[in-house]
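A protein chain is absent from this complex, but the other protein chains hold their places.
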Amino acid sequence: MADKTEAIARFIKQEFPQTRVEVDAVGERSARVSQAVDESDLRPGGTVSGPTLMALADVALYVALLGEIGIVPLAVTTSLTINFLRKPEASKRVIGECQLMKVGKTLAVGEVSLYSEGMDDPVAHVVGTYSIPPAHLR
Amino acid sequence: MADKTEAIARFIKQEFPQTRVEVDAVGERSARVSQAVDESDLRPGGTVSGPTLMALADVALYVALLGEIGIVPLAVTTSLTINFLRKPEASKRVIGECQLMKVGKTLAVGEVSLYSEGMDDPVAHVVGTYSIPPAHLR
Amino acid sequence: MADKTEAIARFIKQEFPQTRVEVDAVGERSARVSQAVDESDLRPGGTVSGPTLMALADVALYVALLGEIGIVPLAVTTSLTINFLRKPEASKRVIGECQLMKVGKTLAVGEVSLYSEGMDDPVAHVVGTYSIPPAHLR
Partner (left out) sequence: MADKTEAIARFIKQEFPQTRVEVDAVGERSARVSQAVDESDLRPGGTVSGPTLMALADVALYVALLGEIGIVPLAVTTSLTINFLRKPEASKRVIGECQLMKVGKTLAVGEVSLYSEGMDDPVAHVVGTYSIPPAHLR
């Protein structure tokens, strides 16, 4: 499992050099990613921007999916629904815990709970779908 | 807890006499409801219709919410997102397990996993939001 | 166009004998369907139930899609997001106006505005996705 996490973390760094998201763990149909919050993520009132949370959730889904279908750079997000639940803490890392609910032949569906590090209640919740390449192209 | 479940089950029966959904349990920010599948729920190919699943999820959210804010007939669904994951079994009850993620001053958000009874993998997943009445009207 | 509408209306009646939805028009990546509201659709307060609206939207999407890919009974709804906007009128037909935004190789996406007949403002809005069969199976 540690090897899988490492390989996917390396792939994300190479493929998306501009991302600040870190891959913490890749498990059984699941993944945990996180990101330090910096100035560019903040919004008036000292909160973390919606797009920062959405981007984190998108990576969490992608990482969990790569853990299932292998490292193939062909999966694309087809939809994403986010509900903002609580104000994130400006001074804490944001964490995304993803659980895949389905990995089908052409479509994967997963959910991500987003947290400010150390907090019990989620700051946002995401459901996302990915279009996955046919098996012979993976 | 059993008393709360019973009181809410009675309310649902009175308020929605036409529903076939049964309230199985109301817990901490959570609820479990279920429904027998009959002819009117079926679709070609022996599957359970989307609207049947959506209606069940909607009741699950409503019941979990009543468990938190008390039996006040003023909460209304404002949005609902469903992802269909697997074909439900025509011959099995459908079950909805709801977990509320937020119960705020004016808005509640929850998710529901829907199952065919006895199956491990969900047949559908719902995220719904409810508008809740201000505290002085409850 | 009238022929296409008629053929699809006939197919819907055959395939879904229990539906009360009527196919009014099938156009360019679009469709209009409607339904009389009866006792079973009503909810306390004299409003039309959410599941009735969702079911109507689902048929609107399906009908618009059949208008594009031909009458093939293999397309299945993969997701549906509904926002409830206003209280529908208990005494008026509900109408669904669907516009497809994408008809791809494996996925179609469309939106549906739902109205109480004769009203200007929509009572609900739906975005739905359909998984469509590969071309050689249609």
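A, B and C are the chain letters, set down in written order, and residue numbers restart from 1 in every chain.
Note that in this section a residue touches a chain if its C-beta (ideal position, glycine included) is under 8 Å from a C-beta of that chain, and two chains touch if they have at least 3 such contacts.
The structure presented is a predicted model; accordingly, all values stated were derived computationally and were not measured.
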Key: Contact partner of the left-out chain, one of A:7, A:80 or A:103   = A:80
Request  = Check each of A:15, A:28 or A:121 against the chain that is not shown and name the one that touches it.
outcome  = A:15
Query = Please identify, in ascending order, the residues of chain A that touch the omitted chain?
reply = 15-16, 18, 40, 43-44, 49-52, 54-55, 58, 73, 76-84
Ask   = Which positions on chain C touch the chain that was left off?
value = 81, 83, 85-86, 101-102, 109, 111, 121-122, 125, 127, 129
Inquiry  = Tell me which stretches of chain B touch the chain missing from the display.
reply    = 78-79, 81, 106-107, 129, 131
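Here, only the chains that are shown with their structure count from here on.
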Query = Any idea which two chains share the most contacting C-beta pairs?
reply = B-C
Request  = Mind checking the rotation angle between the two copies, chain B and chain C? C-alpha superposition, nearest 5 degrees is fine.
outcome  = 180
Request  = Please name the chain that ends up farthest from chain B once chain centres are defined by their CA atoms averaged.
outcome  = A
Request  = Work out per-chain C-alpha centres and flag the one nearest the whole-protein C-alpha centre.
outcome  = B
Separation of mean Cα positions, chain B and chain A [Å, integer] = 28
Chain centre separation in whole Å, for chain C relative to chain B (CA means) = 23
Query = Which chain C residues reach two or more other chains?
reply = 78-79, 81
